[in-house]
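Comments concern the structure below.
One protein chain is absent from this view; the other protein chains keep their places.
This part shows subunit A:
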């Protein structure tokens, strides 16, 4: 509700030709009362206000909810999916994946291993998310050094800063494309000033049905529980939460060198979070401290009896963030620091030595306006990453080398109103990231990924310089936006197929290499602005990447041109529509990479929303790929074995009390 109000106010301010400034920001914060997460004040610039319309929440989220976070946001601008089965799907932003894309839950790290290998699932249940946001622009530096990629924020609201007497939510999701269901039940209550939250969720889904038949060993079984408590004093808010997530899922077989029946994976994640907020009465400045301790455990089995690969991660993270509403010419200043300690231990048939890593960083984001309507946001992040591998029988002694990386990144965003409702924005940035433990020290097969992976302990950090230009037009009948981006990478780190095979395991060898590369792309979208009646929306994304060599050869794992469109009619409580999605064939390939044909799918949607007896009800019926098209995702390892999900009818039923 607050964010709607904020967005409308920002839009109103913009359409009047004005800008959100300190006094307006202060007004909003006074409106927040005791019941709102103060951290949401980050939307104090023009562009962040506008970007609110890209956040998936409420009905928009219900409409798109699917099996995973990646599936749910797949039609957002510049988003693609890297996967190896329906469970192991992870979002890709502007063609960048792995640790270029950071996932956060409730403002802190997600704490899984989904960035390290395509068979590792994102350890977060999408049905429990209240909001999904893809962070763009300088705000990325509040969470990550990788400005060229992005941050996906999952909001569970596990620490319940909620002073309503009682609030509960029940949601059920079922589908035929992967027969099964998902359920979440959550309740918030306020007892004597203490806000409490409890939530349980379950997901049981069978093998995926494709247009070519059932793809065996793609089942998913997720369980999660979350509890949280919050207490407010006059100027302080304290909260704590615990979230447990367990998942058993399958990776199908059929790959060269793979087990014919595939691999079963069990993972568990435990997050314990403490948060403290200081909110002075006189000024809207805040101090936010988050401590999260996380345990992650992951096992891979070729047969039920034996562990083939095992990972245990213990991670602690302290994040301190100061928000200053106004200081000199600047407004909306965020100053922060983050300290991180991570211990990774491997067992079974994994060739990475146990490693401790540490990271420390400082970040700041500040905005300034004036100069004839120009608004500038500047952000920077400075820090270091330190890796301490321990001796191991599986690692070459020469490769056991401590590595330290000094990292710095900056971003500057220039937003200019060029006419009423029309905005032009230019981002320029430096991106960087340290290599991961796997990229530095791994030297062996990865059971479920069906690859033999070679890291290199001498790797340098990745860096690059880039720019993005965006135009937005909020008109009477249509809203449209278009953007184009380019990044010049120095030492872009990516695992690339070498064409060699490990003959002992018969697995293709992938070597992590650092190469200079150019990545560029564009996206555009248009939608009608009416809230009722006829609605239409369309969007397209394209990205291409080249390595700097004699032939400017193509980078691997780049998604092809993707387009989606929807037409609907919206009554007061009902929405009915059809949609289509297509991707062109991907013929721009790295060496030894496989071409992927294009596809087109059609779908339909019917939604009902109504209120009755203090409760809001929603039913969303969706038909995806209704003509059972053969869909091959270029970023999926499955494409050589089977297509993606075929015809799929899904239903989401939700009650909020």
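Just so we're on the same page, contacts are C-beta pairs under 8 Å (C-beta built on N, C-alpha and C of every residue); 3 or more make two chains touch, one makes a residue touch a chain; residues count from 1.
FYI, contacts and distances are computed from a predicted model.
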Chain not displayed: protein name in its UniProt record ("Lipoprotein", "NADH:quinone oxidoreductase I, chain E", "AtuA-like ferredoxin-fold domain-containing protein" or "Sugar ABC transporter permease"): "Lipoprotein"
Omitted-chain contact residue, chosen from A:345, A:427, A:566 or A:607: A:345
Contact residue for the chain not shown (choose from A:447, A:493, A:543 or A:565): A:447
Residue among A:45, A:379 or A:392 touching the omitted chain: A:392
Absent chain, residues of subunit A that touch it: 191-194, 196, 227, 229, 231, 240-242, 260, 270, 272, 293, 295-297, 302, 305-308, 310-314, 345-351, 392-394, 444, 447, 501, 503-506
